[in-house]
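Here's the structure, in structure tokens; my notes come after.
A protein chain is absent from this complex, but the other protein chains hold their places.
Entry: subunit A
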Amino acid sequence: MTFLSKISYNLSQLVFLKLMSEVQRKKYSDKDKNDIFDNEFMPHIDSMYNFGYRLTFDEDDAKDLVQDTYLKAYRFINSFEKGTNAKAWLFRILKNSFINEYRKKSKQPAKVDYQEVETYYNSDSVDYNITSDLRVDTVKDMIGDEISNALNSLAVDFRTVIILCDLEGFTYEEMAKILDIPIGTVRSRLHRARNLLKDKLRSYAQDMGYDTDNED
């Protein structure tokens, strides 16, 4: 584990412990707990599983992550205020479990990606340039597998913001809470993520012989 990865890991551990030790605001009866669990938590299992799968690319790991998240959600249910944003609360737990447990278990060597470093240390300054020669019709003509593969090829931090925003419809504010980052960083990370996605889509388009402005 590199120095940067260690710092990042320790910070996320602290955030996770803080989340889980938040003052318990409620003292729910068993019936209330079951109601919340069945009516507010379980309806999100589809989104939760797909989020877990898109983070890990592995069915068993995704199942473990989701199961672990629901067990933590039940254990700390008194920290959840009934009727508030259960989906965002669950996503935050899943994301923290992924960082703390799945990444720790991963045998892959930690690597520092330039884009990732830039995201953390130069987080809110974004260069908005006209760089894309990707055509609208080319994007619309792509099939699901090409779109999914392009998304899946992004580094996990970039992939995550696109999943949360475009696939799950979270607001910037909700994403900031789920990811424990400022809203400005959400905005800049999303912008970079979409630019990287456009690069991937452009390269797919060229490989597949779709029309791009670059071919002239």
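Operating definition for what follows: a contact is a pair of C-beta atoms (placed from the backbone, for glycine too) under 8 Å apart; a residue touches a chain by one contact, two chains touch by 3 or more; residues count from 1.
As a working rule, contacts and distances are computed from a predicted model.
Chosen from "Phenylalanine--tRNA ligase beta subunit", "Sugar ABC transporter permease", "Anti-sigma factor" or "Lactate utilization protein C", the protein name that UniProt gives for the omitted chain reads "Anti-sigma factor". The residue from A:Ile162, A:Leu179 or A:Ala205 that touches the chain not shown here is A:Ile162. Listed for subunit A, the residues touching the missing chain in the whole complex are 30, 37, 42, 45-46, 49-50, 53, 59, 62-63, 66-67, 70-71, 74-75, 126-130, 132, 134-137, 139-140, 142-145, 147-148, 151, 162, 165-167, 171-172, 187, 190-191, 194, 197-198, 201.
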